[in-house]
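Encoded as structure tokens, the structure appears first; notes follow it.
Missing here: one protein chain of the complex. Every other protein chain is in place.
Coming up: subunit A.
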Amino acid sequence: MELALLIDFGSTYTKVTAVDVESAEVIATARGLTTVETSILEGLEQALEGIKPHFAGALPEFQHRLACSSAAGGLRMVAIGLVKELTAEAARQAALGAGARVLGVFAHQLTAAEMEQIDAGCPDIILLAGGTDGGNRDTILHNARMLAAARCGSTIIVAGNKSAAEEVRDILVQAGKDVRVTANVLPELNKLNVEPARETIRRTFLEKIVEAKGLRRAERYIQGVLMPTPAAVLNAAKLLATGTGEEPGWGQLVIVDIGGATTDVHSLAEGYPTRSGVTFKGLPEPFAKRTVEGDLGMRVSALSLLETVGARKLAAIAGRPEEEVISYVHAVHDNVELLPANENQWKIDTAMARVAADLAMERHAGTLETAWTPMGAMYIQHGKDLTRVPYLIGTGGVIVNHPNPREILQGALYRQEQPTILRPQTPRMMLDKDYILAAVGLLAEVKPTAALRLAKKYIVEI
């Protein structure tokens, strides 16, 4: 039997999934607390104890032992570009797509105050872009000189104007930084090229960050910590959308992942206009796009969710009095392991999740802007048109464990009263019922077709 052990070192829990590769079956799942402060192995061993009963009390030989991690703050990055809507946005997209937590995005020439901000955040990796190939050189050179003096952030990935890249590298190398030069994230104005930067970020994560986050010790047990957890989810989404050489995928899809700290939306879609008479404007969108909403979460970010939505609106959706909603939100924020204990608390939890899905999708989806011209109304599209996307997949603790996950996912759908926000209109609603997306993304690295079959089997319609 070919077995795979897939591990996700999360910020709170270490989750393990044991998979029979040939039959594409999940044999067992279990979790332990993430113990990154002491030794990462404690939590892992605790989780492994949980799956032992499924193997008659002793762990078998796993041919594949792979892990992803968002422990110890995840992969913390800063993205720097020239124009906010162009290279700075392209750099942000590259970092998000690599599964990073983006601490800040900076445009134009860095100031001393911005350098202080970067030093205070102390990112694991800085992604430095700016200028199209053959375009502006001054800004990226200025920014390299500023970064050379930075106290924090010794790992810098350069993905800017190729005509300045070598000079930028020399400046940073002389300052003792670890510098990796990769292809420009925006080589031409209308051409986004984030994949080489994403790949470089991932390699850097493997080489350096795993060590820094105290994950190296786990490598005695496993073959490698391959990527940040969000990158594993995006990897799974990509596989499920495009398929492999042996088996077709599902085509375009959107994933809503509601977590304790953030709500992520992944869209695997071209997002071209679906109506005639619509002009696309702005930076081209990556086929695999991830957005992260740091203010929308069920536990750690519960207070900021309440602040964003407002107690009155949240209470109206939950159908509970305002005071009760406010006190529940504070309670789950203060004790992140708290789960709803009665029907009323379930209602509030559901309302929180529904608004998180709603707002995260609203921010992820493209928009239509009406422009009045001598020829009548014309429409300008910014971002992706997701109205015709056929699959909407829900994942994340609250959705996976909810008695009626459909109620939450419906928050993400297109609404008649917001016709200019291009959310999915009538997708099939799917549930990642065994919480296996990250595991699928890991298995895809070694056995893509088995991983695809696993995803198709365990992501079910609701």
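Some notes on this structure:
Keep this in mind: contacts are C-beta pairs under 8 Å (C-beta built on N, C-alpha and C of every residue); 3 or more make two chains touch, one makes a residue touch a chain; residues count from 1.
Keep in mind that, in the parts below, contacts and distances are computed from a predicted model.
Set against the options "Integral membrane protein", "Cytochrome c oxidase subunit 1", "Multiple sugar transport system permease protein" or "Glutamate mutase sigma subunit", the UniProt name belonging to the omitted chain is "Glutamate mutase sigma subunit".
Check A:Leu339, A:Met378 or A:Val460 against the missing chain and you find that the one touching it is A:Met378.
Set against the missing chain, the residues A:Glu85, A:Glu116 or A:Glu166 yield one that touches it, A:Glu85. Within the complete assembly, A:Gly131 is the residue of A:Gly97, A:Gly131 or A:Gly411 that touches the hidden chain.
Contacts to the hidden chain, counted on subunit A, fall at residues 82-83, 85-87, 131-132, 134-137, 186, 188-190, 279, 281, 371-375, 378, 380.
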